[in-house]
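Note that this is a trimmed complex: some chains were dropped, and none of the rest were shifted.
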Amino acid sequence: MSAAMPPGPIVLLPDFGDRDPYVGIVKGAILSGAPKARLVDLCHGLAPQDVRAAALALRMAAPYFPAGSLFVAVVDPGVGSARRILWARSRRQQFLAPDNGVLSWLAGGDALVELRSVENEKYFLSSSSATFHGRDRFAPVAAALSRGLSPARLGPRVDDAARWPWPEPRSSAAALSGVVLSFDRFGNAVTNLPSARVPEGARVVHRTRDLGPLRSHYAEVPPGRALAVAGSAGLVELCARQADFRARFRAKTGDPVHVRHRR
Amino acid sequence: MSAAMPPGPIVLLPDFGDRDPYVGIVKGAILSGAPKARLVDLCHGLAPQDVRAAALALRMAAPYFPAGSLFVAVVDPGVGSARRILWARSRRQQFLAPDNGVLSWLAGGDALVELRSVENEKYFLSSSSATFHGRDRFAPVAAALSRGLSPARLGPRVDDAARWPWPEPRSSAAALSGVVLSFDRFGNAVTNLPSARVPEGARVVHRTRDLGPLRSHYAEVPPGRALAVAGSAGLVELCARQADFRARFRAKTGDPVHVRHRR
């Protein structure tokens, strides 16, 4: 039972940005219900309503947070519609999120083992608006969970949550082929190609540009030169040393990336 | 007396942005005086020196923070001039802010019931500069308050604080007329029209564009279409589903917005 998890931080992943008071208001609403909760921002500058970027961020982050962490992912283009709010848990952690696929890419030791539909209005703010569920539903439910509420009180178990399949790379005799998933602030491209599946001596190709073998760090090439590295999430990343790969090579999400086997 | 308030978080509302270390330095100065204080960012990306956006943010946020919260609003174009620093309290919370109107829009249960001019230099840092009162005055005074300092020690009561009237909508036989107050990160427009004063069947008009009746959530219209919703602050908001209302309709602060009664 998640109720037996040691209490960990509440980790916020909204897409509200930092120009408006919305993230702060969510924090205030959590602290009103759970004055001792520890709050951590996973990030607050996600591209608005970019559910896939949020899903990737959760996949990258969950393994590094303590057992008992409660992730609150409010990236919610469908707020106010009939979409459900989900509570979920993996073996180590809990999650609150809209039922829009944002929990799809948790995998391995972070795979979800139980999901519930959050329906018990007793735990929502009575001022409930239709457009700010972060404040009126996610925050008070997170506060209640951090004070030890049994998740079974929130609503029934479900097994039909929205899921996107992780985009598995395709394998052929000549290559392992994948795509650019997203870019980080530096313009580095994260791909869906596992670094562990790049054989020694294989070459990484972005569209038609050969980036050479997988390097272990940026400084192996001269400044400005493109390279492929084993990224921090276990995935191949495409970079330019001391430069912005995306801008310099006009890279886009979905660009094909190949690992060409040595012949 | 505010001294009897339960100790709550110190909520920071500076306009320093997150590129420079100024917000962090204010936090360091608070923690130097009150090592156990809990600090929360309301937001730190406010448009620089936009006192009205800060006033609106405080109005939206105060009801959702715990009793005993101390808001520190350092949006201060007049720093170093003769403008006063104010301490204020509502029935539930405390505030520190420059005397420039930023506290004007607290209303209802958050209305201010006592104001003081913060003048006692004993509570300022001795390194006082003329340009960084956030560090040299607001931070040490906030730390002292959070440790239980009686506000009466800060300076005399005042009743002539800078105030802007809240822009009340105008009512006529045909319509309730207001304006766009501000925009959020998504390009949604917040107006001064209370959602509760929109009769059933009335239509919301931005300049000359009819946005239809007040909707309860975004998903009631097709993607890209403009709509008006009952916003999270109890005010009518103008939006475009999965799009940026401001950009798409070239909306501006001060644009007229009407609620046309059904004839």
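Some notes on this structure:
All chains are identified by letter, namely A and B, in their written order; residue positions are counted from 1 within each chain.
Going forward, a residue touches a chain if its C-beta (ideal position, glycine included) is under 8 Å from a C-beta of that chain, and two chains touch if they have at least 3 such contacts.
Please read all numbers here as calculations on a predicted model, not as lab measurements.
Here 2 copies of the chain are placed, and the complete complex recorded in this file has 3 of them.
Criterion: only the chains that are shown with their structure count from here on.
Chain A maps onto chain B through a rotation of 120°, based on Cα atoms and reported in steps of 5. Taking the mean of the C-alpha atoms as each chain's centre, chain A and chain B sit 31 Å apart.
For chain B in complex with chain A, the touching residues are 8-9, 11, 13, 18, 40-47, 57, 60-61, 64-66, 69, 184-186, 216-219, 229-232, 237, 242. Touching chain B in their complex are the following residues of chain A: 16-25, 27-29, 31-32, 35, 39, 48-49, 77-82, 129-132, 135-136.
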